[in-house]
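Supplied in structure tokens, the structure appears directly below.
Here the complex is missing one protein chain, while the rest keep their positions.
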Amino acid sequence: MENERKLTIARAMAEATAQEMRDDPSVFVMGEDIAELGGVFGNTRGLLEEFGKERVRDTPISETGFIGAAVGAAQDGMKPVVELMFVDFFGVCFDAIYNLMAKNTYFSGGNFNVPMVLMTSTGGGYSDAGQHSQCLYGSFAHLPGMKVVSPSNAYDAKGLMTAALRDPNPVIYMYHKGLQGMGWLGTEAGAIVHVPEESYEVEIGKAAIAREGHDVTIVSIAQGVHHGLKAAERLADQGIRAEVVDLRSLVPLDRDTIRASVAKTGRLIVVDEDYHSYGVSGEIIATVTESNMADLKAPPKRIAYPDVPIPFARVLEQHCLPNADKIVAAAREICGAPVPA
Amino acid sequence: MENERKLTIARAMAEATAQEMRDDPSVFVMGEDIAELGGVFGNTRGLLEEFGKERVRDTPISETGFIGAAVGAAQDGMKPVVELMFVDFFGVCFDAIYNLMAKNTYFSGGNFNVPMVLMTSTGGGYSDAGQHSQCLYGSFAHLPGMKVVSPSNAYDAKGLMTAALRDPNPVIYMYHKGLQGMGWLGTEAGAIVHVPEESYEVEIGKAAIAREGHDVTIVSIAQGVHHGLKAAERLADQGIRAEVVDLRSLVPLDRDTIRASVAKTGRLIVVDEDYHSYGVSGEIIATVTESNMADLKAPPKRIAYPDVPIPFARVLEQHCLPNADKIVAAAREICGAPVPA
Amino acid sequence: MQPAKDTLAWMYEKMVTSRRFENAIEKIYMEGKSPVFNMADGPIPGEMHLSDGQEPVAVGVCAHLNPEDVVTATHRPHHQAIAKGVDLKKMAAEIFGKATGLSGGRGGHMHIFDADVNFACSGIIAQGMGPAAGAALSRQIQGKPGVAVSFIGEGAANQGAFHEAMNLAAVWKLPMVVVVEDNAWGISVSKEASTAIQRNSDRAAAYGIPGHYIPGNDPMKIYEVAGEAIARARRGEGPTLIEVETYRLAGHFMGDAEGYRPDGEKDGLFEKDPIPAMRAKLLADGNFTEAELDALEDKAQAAVDEAIGFARESADPKPEDALTAVFA
Partner (left out) sequence: MQPAKDTLAWMYEKMVTSRRFENAIEKIYMEGKSPVFNMADGPIPGEMHLSDGQEPVAVGVCAHLNPEDVVTATHRPHHQAIAKGVDLKKMAAEIFGKATGLSGGRGGHMHIFDADVNFACSGIIAQGMGPAAGAALSRQIQGKPGVAVSFIGEGAANQGAFHEAMNLAAVWKLPMVVVVEDNAWGISVSKEASTAIQRNSDRAAAYGIPGHYIPGNDPMKIYEVAGEAIARARRGEGPTLIEVETYRLAGHFMGDAEGYRPDGEKDGLFEKDPIPAMRAKLLADGNFTEAELDALEDKAQAAVDEAIGFARESADPKPEDALTAVFA
């Protein structure tokens, strides 16, 4: 395509942020290593050079302090973009996130708004062990008062970032390291897509049909969407037409799109890199069962991270992670095709 | 009953702890206001007097510090019992809980064990607003490496406490304020039951059938069990025989007991005082659907706390909380009886 | 820097307003809670942390603040809210959980928010530290006037949030003042049992900023020291840490039997009640007549009566409103 402008998610995020910073002087960025270094995961690269130290601030290693500060600034008319370097670190600062940022709008009856974006990296697969590889989607999505998004490709990454920056509410923006486009982490090629130069929004709370199909619905988010797409490709060769739903947003959750897809296919697989129990996979299955039980031709399946901390060794970690093989096997099983293929 | 020895949950917890402290010198207790005051919720009353300041220690308001310290002590051969006064405060110390306490056994490949009990109060209903009324069952149960229990009555409270104290793993012991037996919080009468004086264990990971029935299964934990029992009583008058499952433990989750009950009744209602989405209710529904879809005569229902922070005003909070009325209505609906009765 | 007469009058009036407000709340809180004391009952359910005795801190500091300045307060926020100028009627209504309350009843006594005067509080110990630093940062970035004051208890100075926000404020030279209300107790745990040093103001050394300790719960002295600190912040010279000795004349929360207090401690405190002390001082200094002070007290009482009346008469929120205002 001639006018293709392929960007990584990292660059798409930085571009959206820069564009909003040009238009809106209240936007500023802070976090660990986000200024001079441009972010460990590249998503703030170039911002310091363009906007200077006042608006692009490296912080001490004090997540409670600076996320709490972001809330205070947001309540005071600013629009902070803060980074929690790895989502795994949420434990040192979750009070500032879930009990302060997420609730002050409600506690104040709308007296104060808390417009801010909390960016955080998720995901494993590169042997970074159990304090640097989690997704924790469910941990954030479970608690009220914050929106939660996670893009699977650069187009959505930019549009969701712009939407988040314009949202009057706190938005948790989770970017998956395996999709980020940093060479040193490997890159999912499918995440690097055409991104228009001009500013645009992807609506928070709307899922996308990443691939159409009629036999089975594969619901996922971020990296899981790519596993789903690869599985769908292989299933197509085997005569099974899988539909892949990219949630893009966990809060609000687009229950309608999920339900409509399952109403059509009658079968559901949820792919979730977060822990198996009490999380995203259970919620999606419950959502469908509550409303579309009669449509279900087979019990729903989940391919999720098992309920164990994430191990370091490659063979151990890879054993646990969702992948296309596992999805293919599950799809064949519920579609009544012999497993293995 | 002649030899009845009715205790509150608070006293049952303190009794179990005292008995273990007598037998096992490695057990010690720390937390805010647990010594001199005997715990804001009474569950450490009498311990200071019997065991002295060395083993019953008031702490500074430093949850990260003292829960982290408990992990260090547990790894060093002690058996700490720590209190997080309200579960709502988990945000200030969750790293020490989920990323340290829960994972060090795994990270060390069993090199170190972390035998400790983290007691924490849950639940609302008495207008303590959104930072003092949550249950957060799902937030703890979602993350691997810690067992999670919550009793609905004093018998289980003592037995689970003893089991937790003898478990070589970290156990989160959640006690519901509405059941605790502190007059100033109101008391659910059904929680105050006969408790044998001698020491005994209630197995962690085994649900109980709190009431038998054949038409619908009501699954819950802690306070929700009492709502379920009250609803079952009323439903019985209306010809609907509800079975009430008291989970008692969320991790491990007794999936077998839930499934067996639904296999019998064909109908499922989950009652959960924690937030609706991405939590306990979704997990239970998914658990049943995965295995027993064919048994289900109607779509499962959940009566959970809606996805909003917990409001202060009585009318607002009561509107949100699960109660017997809501359960009765849901049960009648899925049992095909006219609603309202 | 001694307060001018009108400031003294304001300080006295606000101290009295605060105390009379607490007296009214205390009484109403007990309605419906006897013979059995159950927090859930009565026109004001839930926890209730009264500020009796701690009024000097609130007025001594807030006398220097404008509505545009920011205050973050604690689980014990009434005196601070009143001194900061929070709408008393709407605040009372919020404490009653009424539709006319500041937050329509969603927040209650531990969650008093008034954007008009930039006041917020929280039930989590030391949680306000970060937001105060952030508000100060917001003013610094925008070049807009205003300082941020975070009030915390002495028990809160052992929380990680305290340390992180102090360092942030100091390294970025933010216009922030931290005021520690040292009432010697964090619920039942004494400062001595919880805190490795005697004076939290000495912790200023950990951040290279000024630290001041003010003994005696003395509104004049607080006024003076806070004035300097706030002026310093306004000049862009960075944060200050102040610890004030004060007294908690009520229990930690209502229903607290205070068995943990050494015998007689409470009696000694009542003798040092700062309101009669200030009245006596204003008279002794010859600045005010009895009549003038009586008039201030009457004004305070009238404001309290009006606010309580408003709260009582206001309607409950609609139950379904529980589901609104989660998002803007």
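As written, the chains take the letters A, B and C, and residue 1 is the first residue of each chain.
Methods note: contacts are C-beta pairs under 8 Å (C-beta built on N, C-alpha and C of every residue); 3 or more make two chains touch, one makes a residue touch a chain.
Nothing here was measured: the structure is a model prediction, and the numbers come from that model.
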| item | value |
| --- | --- |
| Displayed partners of the chain not shown (whole complex) | A, B, C |
| Sole residue of A:S127, A:S291 or A:N323 that reaches the chain not shown, by the stated touch rule | A:S127 |
| Touch criterion as defined above, residue of B:S62, B:S220 or B:N292 at the omitted chain | B:S62 |
| Touching residue (missing chain; options C:I209, C:L269 or C:V326) | C:I209 |
| Hidden partner chain, residues of chain C it touches | 158-164, 166-167, 170-171, 193-197, 202-203, 205-209 |
| Touching residues on chain A - with respect to the absent chain | 32-33, 36-37, 40, 58-62, 64-65, 88-89, 91-92, 125-132, 183-186, 306-309, 311-320 |
| Residue ranges of chain B at the interface with the undisplayed chain | 28, 54-55, 59-60, 62-78, 80, 95-96, 99-100, 104-113, 115, 144-145, 147, 168-169 |
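Basically, only the chains that are shown with their structure count from here on.
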| item | value |
| --- | --- |
| Greatest separation from chain A - chain, by CA centre | C |
| Chain whose Cα centroid lies nearest the overall Cα centroid | B |
| For chain A paired with chain B, centre-to-centre distance based on mean C-alpha positions, whole Å | 31 |
| Computed distance of Cα centres, chain C from chain B, in Å | 35 |
| Touching two or more other chains - residue numbers and ranges from chain B | 64, 88-89, 91-92, 129-131, 307-309, 311 |
| Residues of chain C touching at least two other chains | 101, 105-107, 111, 122, 124, 160-161, 326 |
